[in-house]
Each structure stands twice: as C-alpha cells, then as structure tokens.
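Please find one structure pasted underneath; my questions will follow.
Omission of a single protein chain aside, the complex is shown with its protein chains in their original locations.
For reference, chains read A, B, C, D and E in written order, and residue numbers begin at 1 within each chain.
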Amino acid sequence: MEYKIFSLGSNDSLAQRISDKLELPLGKVKCRSFSDGEQQVQFLENLRGKSIFLVQSTNPPAENWVRLLLAIDAARGASAREITVVAPYFGYSRQDRKSRPREPISARVFATTLESLGATRFLTMDLHNDAIGGFFRKTIVDNLYARRDFIGHFREVFKEALDGDDLVVVSPDAGGVVRAQSYAKRLMRSADLAIIHKQREVPNQVASMKLIGDVKGKVALIVDDMADTCGTLARAAELLQENGAREVYAAATHGLLSGDALATIGNSPIKKLFITDTISTDRELGDKVEVVSVGETFGDAIDRIETGESLSALFQTDEDDEK
Amino acid sequence: MEYKIFSLGSNDSLAQRISDKLELPLGKVKCRSFSDGEQQVQFLENLRGKSIFLVQSTNPPAENWVRLLLAIDAARGASAREITVVAPYFGYSRQDRKSRPREPISARVFATTLESLGATRFLTMDLHNDAIGGFFRKTIVDNLYARRDFIGHFREVFKEALDGDDLVVVSPDAGGVVRAQSYAKRLMRSADLAIIHKQREVPNQVASMKLIGDVKGKVALIVDDMADTCGTLARAAELLQENGAREVYAAATHGLLSGDALATIGNSPIKKLFITDTISTDRELGDKVEVVSVGETFGDAIDRIETGESLSALFQTDEDDEK
Amino acid sequence: MEYKIFSLGSNDSLAQRISDKLELPLGKVKCRSFSDGEQQVQFLENLRGKSIFLVQSTNPPAENWVRLLLAIDAARGASAREITVVAPYFGYSRQDRKSRPREPISARVFATTLESLGATRFLTMDLHNDAIGGFFRKTIVDNLYARRDFIGHFREVFKEALDGDDLVVVSPDAGGVVRAQSYAKRLMRSADLAIIHKQREVPNQVASMKLIGDVKGKVALIVDDMADTCGTLARAAELLQENGAREVYAAATHGLLSGDALATIGNSPIKKLFITDTISTDRELGDKVEVVSVGETFGDAIDRIETGESLSALFQTDEDDEK
Amino acid sequence: MEYKIFSLGSNDSLAQRISDKLELPLGKVKCRSFSDGEQQVQFLENLRGKSIFLVQSTNPPAENWVRLLLAIDAARGASAREITVVAPYFGYSRQDRKSRPREPISARVFATTLESLGATRFLTMDLHNDAIGGFFRKTIVDNLYARRDFIGHFREVFKEALDGDDLVVVSPDAGGVVRAQSYAKRLMRSADLAIIHKQREVPNQVASMKLIGDVKGKVALIVDDMADTCGTLARAAELLQENGAREVYAAATHGLLSGDALATIGNSPIKKLFITDTISTDRELGDKVEVVSVGETFGDAIDRIETGESLSALFQTDEDDEK
Amino acid sequence: MEYKIFSLGSNDSLAQRISDKLELPLGKVKCRSFSDGEQQVQFLENLRGKSIFLVQSTNPPAENWVRLLLAIDAARGASAREITVVAPYFGYSRQDRKSRPREPISARVFATTLESLGATRFLTMDLHNDAIGGFFRKTIVDNLYARRDFIGHFREVFKEALDGDDLVVVSPDAGGVVRAQSYAKRLMRSADLAIIHKQREVPNQVASMKLIGDVKGKVALIVDDMADTCGTLARAAELLQENGAREVYAAATHGLLSGDALATIGNSPIKKLFITDTISTDRELGDKVEVVSVGETFGDAIDRIETGESLSALFQTDEDDEK
Partner (left out) sequence: MEYKIFSLGSNDSLAQRISDKLELPLGKVKCRSFSDGEQQVQFLENLRGKSIFLVQSTNPPAENWVRLLLAIDAARGASAREITVVAPYFGYSRQDRKSRPREPISARVFATTLESLGATRFLTMDLHNDAIGGFFRKTIVDNLYARRDFIGHFREVFKEALDGDDLVVVSPDAGGVVRAQSYAKRLMRSADLAIIHKQREVPNQVASMKLIGDVKGKVALIVDDMADTCGTLARAAELLQENGAREVYAAATHGLLSGDALATIGNSPIKKLFITDTISTDRELGDKVEVVSVGETFGDAIDRIETGESLSALFQTDEDDEK
C-alpha cells in the first residue's frame, strides 16, 4: 500500500532526513499563519485511502500543537486510511502526574486530544515516562529509544574510557536512575553508576545536591532525557568535578535548550553535551553541543510499520532492567 | 450552591468586570509559563463539588487555548462539579466548514477537544455561525448576543439618524446579511439594508466590490462579527462613500484588530468602529475605536445559570428572522 | 475491492440512475412494513468485507429514517467493511441551530444518531448549511453541490439573457445571499444580484417583503436550496414582477413540494421551477416544474470514492466566495 | 428537587392519568408537524436544573420516535438535570436478536440512539425480552410489570374459576412459557399451564398448531405481551375450544391491535381481551376489549424515583421463577 | 490476508481441533502466572497488520477472563488489524437481566468490557439468550449453534426411536421451550414436546416440579444449554421416569459439570448426557457423558470469516421458529 509523509513545520530538517532515508519525497501540505495568528493547514495531495505520517514535534509555541490537530482533522475528512502522528518529541510529557493539588495531568490532556481527533498511531521517542503510553487507548503507541543511536556513538567517543573501565554513568536526579542504569548496562560489562539527589529544602535556601557513588578519576557521563535550561546539569557537573571526576560529559535525547541554556553549558565544566534532533536543531548551538540524528531510526520504524514487520528490533526495551 | 470564577489570563479585564457585576471576587489560580514556553495551571482554592467558571477567550497565541485545556483537566481531577468554559471569543470559529479540499473544520477540532476533556458547559458570544453550537454534543452551549449591548448603545449614538429615518445597515459581504438584517430590524421600524458583495475573481486582479441597495445621503453602519485586519472594512467604507453615504460607521463584536488594523481604520472613511471587550482591549486603540463592554451580559448569564433561571431573555435569538 | 449499492426505498428512481451510471445493478435488500407499521430490513446478499452504499433520502415520513438506521445496524452486524450513507436530501437539516429557547438542534440529532450506529461515510448534497458537516465526528462527510448540474443547464436555458447581460440572480431571503452569489459568479462575468428580505414583524400583520437591488426589465432567477410549500417563493416572484422583472424563474435543489406547493407555483408568476431528483420525483409535477437529475454526479462520486480518486473536482467548493 | 412531566403526544391520555395520580399538571411543550411532515418540539417552560419526564410510547408512526429524540436534545440543550424517557411501550423491541442473516437488532438501534442523545433513565413496561435492559449502558433502565395491575384484576374477574381450581394459563407459543408461568404462579397455588406450539413447517402448507397440557372443561386464559394482528391469538383460542376449554380469555400488556385485529377478536371464541393503556386506547375498541390502566403504576414509579425510594416493590421481578 | 490463531489456555484441546481443521498451526503466545496469581500474556509472533483469533472460553476461574483481556490489549498495542475473540462458552451469560433488585446484568459487564478494549469480533456458541448479541455495539457478534453438530449425531443415536415416532424432546424448565422446540422440529416431522415447570414455592419446602405433555413409553431427550450441577437435570429425569418414559437422555451444549455433577448424573436415571467441548473436557468424565466436538464448526466459521463467505449456513437461525 502507498503511504505519504508530511512535515508540519516544527522540525522540517528531521522530516527531510526521514524522507531521505526512505527515498520518499515529502508530501505537499500548505501551512499558513493568518494575520491574527490562527493556523491553517491544507493538504495539496489526494489522501483518499492512503496511510499518512505527520512529522511534528510538539514543543512550544503551542501553534505547533494546533497545526498537528488541524492536520489530523483535515486528513480524516479527506478519507486518509491511517494517520500516524510522528512526534519525535512529545511536549508536556513531563506533567505525567498531579505533583501538586489541583494541577492537570498535562500529558493526558495531549494524549486524549490526539485520540479524540482520530489519530491511528503515535510514533515518538524517549517518552519522559514509559507509562505515558497507557494514556492512549485506541491510538497505538510506538515509543522508540534514542539509545539505539546514542550507544553506538558513545562506544566510539568513550572507547578509551570504556577500555580502561574508567567510565561512570551518572543520573542527575533520583528519577533518572533507571535510564542511567540502562545506558550503563549497555556500555559496560560492570555497570558503573552514580546518582545525584537533592536534600530536604530549607526555606530560603537552595536545595543542596548530594552525590552517591564514586566518580574519582573517572570520566563521568550524565544521562538525562531532556536538556532544558541546563541549570541542574551544570550544577551536577560542578559537583562531579568537586568529587574528582576527570572529565564530565552529558547526554540528553531532547535538546530544548531554552532560555540561557547554551551559555550555561558554555560556562560549565561539561566538555560536551550530546543531544538528538528530535527538536529542531536549526540554530547556532556552539562547539559544546553535538547532535546525533535519529532520522534513520524513525525512517526504519516507518518502513517497518508499512511493510508489516515487527518494530521490536528498534525498541530495545528494558525487558531485563529493573522497573 | 457555591460557585467560583477564575480568569485564565487572556482577558483579565473582562473577567474582572464579570466579577464586579456579580460582586464575587475572582478565584485564585496560578498560571505559569516555563522557560521553554510550556504552560502550567494550578488552582489555589478547593474546587471539590463546586461549579466553576473559567473565563478565557481563545484567540492566538495558542497558549491561551492550551491553558484552558489544562485548567479543565485540573478542575476535573480536583472534583469540580460543573465546569463552565466562558470563552467570550471562540477562536478558530471562522473555519466552520471545509472551504477547500483537504482542509480541516477547525472549529470542530476545538469543540471536540473541549468536550473530550469534560467541559460541562460552553458560554460564548456571537459565534461566527450559530450552527457551531451543534459541533458540541455533551457540552451544553449557550451563545449570547452582543446585540443586547450594541443596540441600546446605537439607539443613543444614532438617535438623530434613526429619528430621521436616515440610517442604513450594511452587510460587508454576502454571508453577513442575516446579521445585518437582525440589527436593522431591531433599530428601525422599516429595516433599511444594503449589501456589498464581491464579483468573480479574474486572475491577477483584485476582486471588485459591488454595492446593492441605496445609501445616498444616509448614515451607513457596517455590521460584522469580527474586525480583524480591517482591510475589507476599509474598502467597504470607501465604496459606501463613493456611493454617497453621508457618514460611515462600523461595528464588530470581536475586535481582533490584528496586523495594521488600527492604521487601516485610521486612514479609512470610517468615523468610528464599535467593538466589545470579548477580546482583551488592554492596549492603545486610538480615537476611532469605541469599546462597549459585555461584562454585564456575561455576569447576568452566569447569575442565571447558577440560580436556575432561563437565559432566554439574554439570548434574543433570531426566532423571527429569516434563516 | 468490490462494492455494492442498495436502495432503501425513499428514492428508488435516483438509486436506479446511479446504478445505471455505474453499470452496477442494485443489490438485493428486502424492506418490509409490518401490520403495525414497524419497519424491517434484510440484506439478501453477502456483505462480509464489502464496501456498501445505502441510497436513502431522509425526508418524511420518518419511516424512511428508521429504515436507514436499521440497514446500518444490519450491515455492521453482517461485517460490511465500509458503510456509506448516500442521502441526496438530508432531512431536518433546516434545524441546524437553536432559533428559539428550548428547541432541539435537530440536524445534530440525526447526525449523532447515524454516527452512533457506525456509518463510515455520509454522502449528501447541498446541505442547508455547510457547517452541518461539522456535526459529524467519526463519520466522514462529503457534501456535493447541485451547482455542477444546474449551472450547465442554466447556461443553455438562459443563454439569451446571459448573452444580453439581462439575468439577475435573486436570493429570496437574507440567509441565501451566499448561495445566490455563488450561482451569479459562475453564470456571469459581472455577478448581478438582488435580495429580498423581510421587515420587522408587527403583531397581527404579515411581515412585508422588501427588494434590494435592481431587476427592472431583467430575467430574474430566484435560487434557493429547498422548495417546500413554495409560499415565500410565490410572494417573492410577485414582488419581482411588481418591480419590473421581465420574467421570473426559480431553482431549488431539494423539491419537497409539500402541501399545495404545486398549485401555488401554478398560480404564481414563476415561469418554471427547476429542481433536482434528490427527493423522489415519481409523481405528477405539472408543466412548470423541470427536474435536473443529479444521478450522474452521485455516480461519479461513488466511483471516485471506490477508486481512491479525489472528490474535489465534484465539490466545487466556495473557496473563492466570501463566507 | 422539582420535577416536571411532559407528554409528547403519542399517548396523551396515559400521560394525563400519570399527571392526575401525581397531582402534578403536565408541563407545557409545543409539538408541531411542518407541512412536509418534519417534527418540531419546543419546551415552553424553563428546564434549567430540573428533572424531567417525557411520556411517549414509541409505536409507529416513526414520527412518535423522532419527536422523542428531538425532545431529549432540546431538554439537554436547555440544561435539564435529568431526562427520564417514560416509554410505556417500547417499539421495535420484538427485534431483539438477528433471527435471519443480515437483519438488524432493531431494539439495539433504538436503545443506542436514546443513549447517544443523553437520556438519563428509561422507564418502560413489560419489555418483550427482559434482556433488552442490557442494550443500554449509561442510561438506567427500569422495567415495570403490568402483572401488578393485571393480577389484581384477574383475581376478581376469575374468582369463581380460581376458587374451583378451574383456571388454566396458556402460553400461545414456545417463547411465552415463562411469562405464562409467572402469571399462573401468582394466580394459583398449583400453577396450571398449557402451551401451544407450532410444528415443522412443510412448504406450501400452514404450520399446524399443537396443544400441550390439559384444558378440558377449564377456563383458559391466554397470556401474551402484545396483541398485534391477533391472528395467532384467534387460532389459539379455536384450538383451545376444540380441546374442550369451557371459556377462553386473553390478556396482553401492549394493545397494538393493528390491521383487522378488532374484527379478528370479534369473530374469535375469545370472550374478552384484556389490555393496558401503554399504547393509546383513544379509539373505539368494542365490547370484547377491556382496558386496565397502568397510569397509577407509572405514577408510583415516578414518585419513587423523585423521592429516592426503591422501585423494587413495583418491579415484582421473577426472582423465584425459572429463567 | 494472513491470519493467526492463538490459544489462551482455558480450552487448549478445542483450540487444537480448530487448528487441525484449518491445517494452521497455533500461534506462539506465552501465558504466565506470577507468584501472587497475576496473569501475564506475551505474543511471541509478529502481529502487525494480521487478523488474529484468540480461543478462550471464559468459564471460571476468572483468570481465564483476565488473560483474554490482557491478550486483547497486547494484540492491539502490537498493531493487529482484527482481533476476533473466539469464546466457545461465554461465561456469566446466565445473568442477562436484573432478576432481583440491585443485581448486575453480568453478561453486559463482560460484553462492555470486551468492547471497550477493542475486540473486533466475538465468535461464540449457543448464547444463553440470543439477545445477548445486542449487548455489544461495535464488536460484531457471530453466535454459532451446536445444533449443527448435535442434530446429526442424534439422528444416528436415536434412529430407532425416530423411525418409530417414539422420541419426545423435553424442556427442563419454562425458559427452555423454544430451544427444545427447535430440536424437536429438526429431528421429527411431528415435533413431540414435553415441558417441566416449577410450581409456586412454599416457604421451607422444595418447589415441586410438574410435567406437561405425554412421555409414556417414549424415549425422552432433555435439551438444555448448560449442564452445571445437574441437580435439576437429575430430578427432571426422575419425573420423566415416574411418568413412564422408557429411557431418559439429556443434551447440553456447555458442560460445566461443576461440584458433584458427575456423581449426580451417575446416580440418576439418565442413560447418557451429551455435551460439546466448548468447555475443556480434559478430565475423566465417566461412561455416561459423551462429548460431541464443535471444533469443525468453529474451524468452518473462521475459514468463512477470513475468506469473506457468509456464515449463514452455519448459523441455522430460528427464522421459522416462534420467538
């Protein structure tokens, strides 16, 4: 069966890489912004009976989100057979629970909305919490892992440290230990881990950070899913340095890099921050940020979906990890 | 039963006017924008078993829209008994049909979304097309009319012209004749109407406008539901002037006034543009724009909803108008 | 893939024309009426995995409607793959809004019902309000336009008047100006329009009609979507005659022609009323009524749906019209 | 809390009896039929926050059904708090299964439709199959039993036969034995039953009926849920007479009495047919038909619903009957 | 299109017979029970785009039920195109109505649950009440009949009695007469029936059973849908013997045979109890129980579903039976 891929504008360069990988030109779609800021989407190709893939990361501004919703509605009305939302980065996924009274579960809002409009499938990467897959009911979720691309790259970059058993993977907070462990296990025979956690806040005083585990003389690789303002990352790097780490690196799938993030990284002891292109990287990122593209992985996934092959090879789930 | 009103930020001044009318202070809610632009909402008051009203017009930027969705989710999770969305202006309501192939019905997208999150009631004003009420199923729609506030004001402003049978109400396009007629019928015994319509487009040529009806020597009042870029409005005013109108006024419920709208109005023959405060008017609008507040009307509606009285007095529906 | 077309009895002759156009005999289905008036439907052919089209206009009596609902349920239970409701006339579409307090939005009732039973697609013509398409959510709506068939016919019938720039298209009420304009634009280079509108009702007095625009010495073509009792149409024709129109014609897609409609037309100055066969025309209509069949247009639409071609060519939407 | 009762026209006299029982005047609602046969409903009283009861049996013509659907939509749109459909007779309930291939489950169609429009509760009597209650999900079903009214009446009418152990209850077909047994058990210490069943059809030959059980010299009371054309009933009565029954009576909750039913009864050996007023009895029924009103039972049920009392006393379910 | 069949453990031997019939090996699925009793299911084959059949009868323990639910969820998440639940025995189908106040409609609970998880189709046999098919809405129900397999077998087993017009089919209660009649009509030219029914309970006294119809000197075949504890069956057999039946047999589609059923049958006058393998028969059943496999019938049904043929030949519905 024929399928088509469309880019809705929030990450055109990744869409192009997916298109290149699949040797399938991007479909024609017109995305406009009216004078008052309202969005409009019009597909310029016949969709009747087709399986279509809408590439759109849903990071702010929220117009990215609205354009995706409008495109789903337009595609359904135009009789597309299957509508796969390809959201390499799923915005608002950090709000996956009520952490304070009378707060929303924002990730649920976005999942419910996509589903209510009739998205058939949701293809994403490194959800903040794997359980977010359960926020969907009818829409099928395939959550890919950047590990597939990062691990290979790290084996080369950190070859020396790995050969010398000198690498330690660091979780920058208590919630990231499973992720850090999953990298450690894949990189090293004897997974070496360290954890940074915050201590009890005292009013009018910055929460102090504490390191558990030994990093002395080692190459420390902080692993996280997002790099946003990078403040915590920078403080973590300093703490690792104070505790004797030889070199500090960081890796995060989703490079939001908002506010002064680039300056913060620049001024920190971090030697290099590895991110992927799930969020558009079409701006000057400086020397310290290195982008590992996940375009091929998404291309592979789309190809397998269309040919009816299993995605499991791409998933690399944590079946043997602790939960 | 107790109820509470919250303002979600897109139109705080109207929310305040509603609050004043009802002599009920606005409830406490914290709306934050994170560094990357994501929105967060937290209610700071107990909502358990309460009926709540969320005042939020949904004009761009789309963050206005997202904040409303998050607030509905938060309110449901906090056991609010009833959640009334008060959206004096309902963004995207112009896209109420597929006007080109493979376009979305955007107003349906927004209606479906609100309903899928569990909004109990939707209170709005001057929907672009009354039929949009039918896009909702479980959520009850109450569509108020700015006529209630405009007509009274016009009777004073245009007293002289009305007394002299000198007023003509003008529809600026073919789709607005019912609206124009409904104003004419309420203002005058003998409803005097004129209509401007576009002729067939010739490629590479501006569609020319044509006037039907007589405006010579009259005070012309163009009536529309929205004033956006005001280009069409200005051209219509010129056409009326060319056809001998003595004075040209314009009225539009929703004052989007995007792009160069204020300058366009300033340079046009329009003597005054009347708008309401359904969209925030907290900026310099200049001498030619006059704001008629609908705060009391919304306050009355909320009061009737809570006391179980009929809203019909406020509706002033077109029961005797042609459809 | 194979598909089948069934006629459910309210408009067998149009169903037959569609069948002829597609060179596909109508499928076998048994529609019975029990002694007490209850309806029963049984498909006499295997539907498993088939795409089926159910031709049924939903004008009264309501048994037409019930038979359609039962047929959808039967088809789903018999594992039909796709169920397209072909309702050339969609009954109750005039009630598309609450025009008085505590009235239903009847068109929503019928849309919701069809959708709740699992109709895959809804193929109709000249919806009273295009926005009714938004009353559906999962069911895909394709709204065809009788213009495609009428315009060609009118170019011939009114050739002389068109050549002499002598035709004026008339909207019989304020709500029909967009429709009238859309015909005028397609028939003439310089769209000539006139509008009839009702003035404010005075208790115990018939609302008087008023004409805007010039019809003197012209051939007037009143355009409407429905011809029901034809009382308004007849009064409009008289008003046009009084204002000097040379000849008066009328056109309406859906020929309900209820009550004394035929006599009313007969006694009016209308020279000819053009209708289509969206509603069964199997009765004596007299000399003044001329039927333009839309059978080929529906046949084309079904063919394109099944072959996966775009319907846009058939739609002729109002993309360049004002809304 | 306040509640209101409205009659939608198919059974005004029963609605009036319910109103009398409750000493609550019927609410004002305007039901119109347009010239083309379309229905319109408008409530003329404020419904905001009220619990309302819509009395409407749904026997043909289907306009009865449509009026009910429109009224539900109107009531929801007018903010009624609870909407109870009171359908003493639920049309189409005989089609509760697929009895032939590619037939609908018509009762499901009507149940799903009512629920999709938002009916809160469904109050009915003697459903053809008690399991139809399970066709609803969100709408709460309360199925009353005419037994409550019939049994008391029969104890008087058949006092002599009961005292003499001379009554036999007869099921007119294999599917009605549970119902017949439930009457027999309530009327007599030693339930006396007989059953009529059809034998294998031979092509071109009327299925012959066969009697099981002894009726010689007895007063036979045929019990059924519906009396429609009464053909089977008349033949059953003849068979009973041939087998020596002294007198033959019949009872059926729902008196459809369609076609020549009254004549058929008149010419049969049946001495009296007892029906209730679940279907309007406002026509000449002749001497042989006696109506037992269920108005008080429905009134009681509504009263209990509104005061929060249990309906079980009214239900008289078959807890001790075999299923 | 390719399809796969999986057995979920409650009736592996029937699944194997279906697989043998279709010459299609069972798919690989891993069903585990954790230490605390929780169930887990994992499909070990790619399901993407496949039509799959899950064979699982849902008799207790409820873990059978849970495993089915988990499998449906897993299959949807793995992108199976169609999910057919093959439940030869549908547990809880006896509770198809509220027989006492404040009881559940249990069969609805199970139907709603299956549907809410996205089962495409439900293939079962001899539902306790055919109307249970109407408890489903989106899930398509195909209810097969064991009659197809039983009748052929009985024609051989009871050849002598049938030839001598010596067979009488007996319903063991008032609710089973339609079923008994449907067997009688298919086995004999002149359907011979008898019915056993319970009389009014007197407190502290066993309800006495009563026989209607003549069994003297005949071979009596009691027909029921389920054989559970077999207490009623044994008492019925005794009553038949007391009334002169020459031999007593019994047949029931679903052989639950719970508690002391086998002993009860052993000690009863029943010469043989015929059951099918809709419920696992992998245990010692003794001499008196004979199993007639329905594996071929289910295999045929699956084959027809996949090849798009009609199932009607297999249905043998009661179209000509009384309802």
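Annotations
Basically, contacts are C-beta pairs under 8 Å (C-beta built on N, C-alpha and C of every residue); 3 or more make two chains touch, one makes a residue touch a chain.
Everything numeric in this text was worked out from a predicted model, so none of it was measured.
Note that the undisplayed chain, when the full complex is considered, contacts A, B, D, E. Only one of A:24, A:107, A:239 or A:273 touches the chain withheld from this view, namely A:107.
Only one of the listed residues, A:72, A:195, A:250 or A:305, touches the absent chain: A:195. Contact with the undisplayed chain is limited, among E:190, E:208 or E:258, to E:258.
In the complete complex, the residue from A:49, A:213, A:231 or A:308 that touches the missing chain is A:213. Contact with the chain that does not appear here is found for just one residue of B:79, B:190, B:208 or B:267, B:79. Listed by residue number, the positions of subunit D touching the unshown chain are 121, 137-138, 140-141, 304-305, 308-311.
Annotation for subunit B: contacts to the undisplayed chain at residues 46, 48-50, 76-77, 79, 118.
For subunit A, the list of residues touching the undisplayed chain reads 94, 96-102, 105, 107-108, 111-112, 129-135, 137, 171, 173-175, 177-178, 180-181, 185, 188-191, 193-195, 197-201, 207, 210, 212-213, 310-312, 315, 317-323.
Here is the rule we go by: only the chains that are shown with their structure count from here on.
Within the list A-B, B-C or B-D, C-D finds its counterpart interface, over half of the contact pairs alike by residue number, in A-B. With each centre defined as the average position of its C-alpha atoms, the distance from subunit B to subunit E rounds to 62 Å. Mean C-alpha position of subunit A lies 51 Å from that of subunit C. Multi-chain contact residues of subunit B (touching two or more other chains) are listed as 94, 98, 100-102, 105, 108, 112, 133, 137, 310-311. Under the contact rule defined at the top, the touching pairs of chains are A-B, A-C, A-E, B-C, B-D, C-D, C-E, D-E.
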